[in-house]
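Not every chain of the complex is shown here; the ones you see sit where they belong.
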Amino acid sequence: MAAKLTDLIAELALANRILAHEGVLDAFGHVSVRHPGDPNRYLLSRSRSPLLIEPGDILEYTLDSQPVKPPKAHLYAERVIHGCIYQARDDVMAVCHHHAPAVMPFCIAGKPIQPVFHLGAAMGEDAPFWDQYDEFGDTNLLVVKPEEGQSLARTLGKHNAVLMNRHGATVVGGGLKELVSRSIFMCQNADYQLRALALGTPDRLHPGEVKLAGTLSLLPTVVTRTWEYWSMRLKASGAIPPRGRAAKSAPPRAKARRKR
Amino acid sequence: MAAKLTDLIAELALANRILAHEGVLDAFGHVSVRHPGDPNRYLLSRSRSPLLIEPGDILEYTLDSQPVKPPKAHLYAERVIHGCIYQARDDVMAVCHHHAPAVMPFCIAGKPIQPVFHLGAAMGEDAPFWDQYDEFGDTNLLVVKPEEGQSLARTLGKHNAVLMNRHGATVVGGGLKELVSRSIFMCQNADYQLRALALGTPDRLHPGEVKLAGTLSLLPTVVTRTWEYWSMRLKASGAIPPRGRAAKSAPPRAKARRKR
Amino acid sequence: MAAKLTDLIAELALANRILAHEGVLDAFGHVSVRHPGDPNRYLLSRSRSPLLIEPGDILEYTLDSQPVKPPKAHLYAERVIHGCIYQARDDVMAVCHHHAPAVMPFCIAGKPIQPVFHLGAAMGEDAPFWDQYDEFGDTNLLVVKPEEGQSLARTLGKHNAVLMNRHGATVVGGGLKELVSRSIFMCQNADYQLRALALGTPDRLHPGEVKLAGTLSLLPTVVTRTWEYWSMRLKASGAIPPRGRAAKSAPPRAKARRKR
């Protein structure tokens, strides 16, 4: 179990860096995974830009998004997004919240992203919109209160993703690798859909195609291929690699934080 | 003959990496070449992202897309694209299937790519569309059955490329270098055509210009120049170089696979 | 005080390089900060491309934009932009003038940038336009005369940024880190707004949202996260790091200049 957890923490750190390097995350956004040994816990980094996250940055949270151990570092303000979705969706094992440039035009124009190529089917038939203003009026648009997270989770419903007006998107998956693939392919899909509009009306997948193609990214050959590819691209980019592996919920290095 | 084959396998691995680095291939897509000593065989990598392919990954297939030796690795699901085209077209010596971002808007909007600049003439007068749904109804859009590959090859006909609705493109060539040039120039052409639409109606090449400019990329000075350029860019990018050369149909290193 | 100044000079050099690496500045553009010990002085590099600026390049200027010590190097022609804004705005501690590709379409079409996502609120409700031609007729569009700088400062008024027709933008902040964040987020906002237009009418933030979200980038957790991220990206890019720290107003190395 301990080895499994250590591996999952390393994979979560890598998932953060891959999604950052592939243009889904930037200075912001975060990725979590449900605790493999306790469905009432989830794992998420301390507040840090995803490209920099190391295993030692990963902390353990309750589903109320409270850190299990007293935190020695800043925490993400929007962690209720993760906790509230894990509470509402037993089937969700991993969550990514992001502001990817590819989806932002849709979040700003309020127009739906639709699956327009086979890999884009990973997003499902459609993704609902959630406008924080509708229920909560003027806010700074961060999802920080439990009731905000719960409202977002309600709109997500059984979908694979939810678009947040004037803010970004939240994507869920049955596992980390599924989540990473879905997040990346949904961004590619959004980019292709937007540019196809310059030519005419984009042709969305038939409903049956969405169902059949929606699980393509779960095929073992596909997972092996994409994970090796994204990992190698990250490595070749020279972005900072993790300096070591952390034990369960290891607190982030206090010295490094204090310097800052 | 053995030396010639070894060289061609190295060139095929390099062609994969060049097309990946130049933005034609990504985690997906694949490139094959007809066997230089046996027109009823072709060479194609095991299932792996093109940017990572080494000579040792290249396997030999029959035109029914069966591996000649029992495979020790996962194979590309869509290899019938290659086999069916080699069966239908004696003149084709190399095939590339891809989902390049530059062509995707056209594949999604169902609007034709047309040669709009001299190097774009490498694609020929036009490229037909093939919609898997028309003949096969709901699928996951992968071309995996022989009858799907044969249908695609029929639509390709005598053209240099075929666009696949909601999926991507398949390009053919009389040799590997011709194929690489054609694939890259067709993507540039698609990008220029799309952006020219923001200004007005793109001006396509005159038919006589397409014929005359269509062979530009085959000129020895051009081939020398482009191949040196693309190889150098790939090298400068720091992407992983091949660790060694493989003998004919060498099976991929089992250890490396097992680790995964 | 001396240590504080040395640190601020190092931070100003880094701010230049970060803004260059993040695509706000290119061969041109410049960033200044008000002197921490004397509100009637400001710090700005000698004439040099921002990506290359080292602490030793930073000079001290009066608010009339005259160098405090006789300069041994070329100075930026447009430094009155900085001096005139510091004269007009007591609250401004840092100024950035740039021609970022993201804002140029707006400066050329004369259409306003509006806050369309939460981080974009850092720009404020809107940014006025200033057309040098209106008051000064034909010029080379550089802001070099005190009256040109004063006119620009008047149009800026109490805003966080001003768009300059057919030229670029000038952004101000209450400190260097606020300025860097605002400049970057405003460029992202402009990019998203432009691309959202392909889908329909961009949905701007509600006025109350702009107020609440406008200070997001000042949150300590956000500042820590963004600064670490941008610094790391700059470092990973291999762009030239500063060779050393300079004492107060150290003149640029004459030898290096003479070589040129």
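Labels for the chains are A, B and C, by order of writing; each one numbers its residues from 1.
Here is the rule we use: a contact is a pair of C-beta atoms (placed from the backbone, for glycine too) under 8 Å apart; a residue touches a chain by one contact, two chains touch by 3 or more.
Quick caveat, the model's predicted, so the values are computed rather than measured.
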| item | value |
| --- | --- |
| Oligomeric state of the whole complex, in copies, if 3 are shown | 4 |
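One rule holds in what follows: only the chains that are shown with their structure count from here on.
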| item | value |
| --- | --- |
| Chain whose Cα centroid lies nearest the overall Cα centroid | A |
| Remotest chain, chain C as reference, centres from CA atoms | B |
| Chain centre separation in whole Å, for chain C relative to chain A (CA means) | 32 |
| Mean-CA-position distance for chain C and chain B (Å) | 46 |
| Chain C: positions in contact with at least two other chains | none |
| Residue ranges of chain B touching chain A (in the complex, touch as defined) | 26-28, 47-49, 51-52, 74, 77, 99, 101, 104-111, 133, 137-142, 165-168, 194, 197-198, 237-240, 260 |
| Complex contact set, residues of chain A against chain B | 116-119, 121, 188, 191-193, 195-203, 205-206, 208-209, 211-213, 215-216, 219-221, 224-226, 228-230, 232-233, 236, 238 |
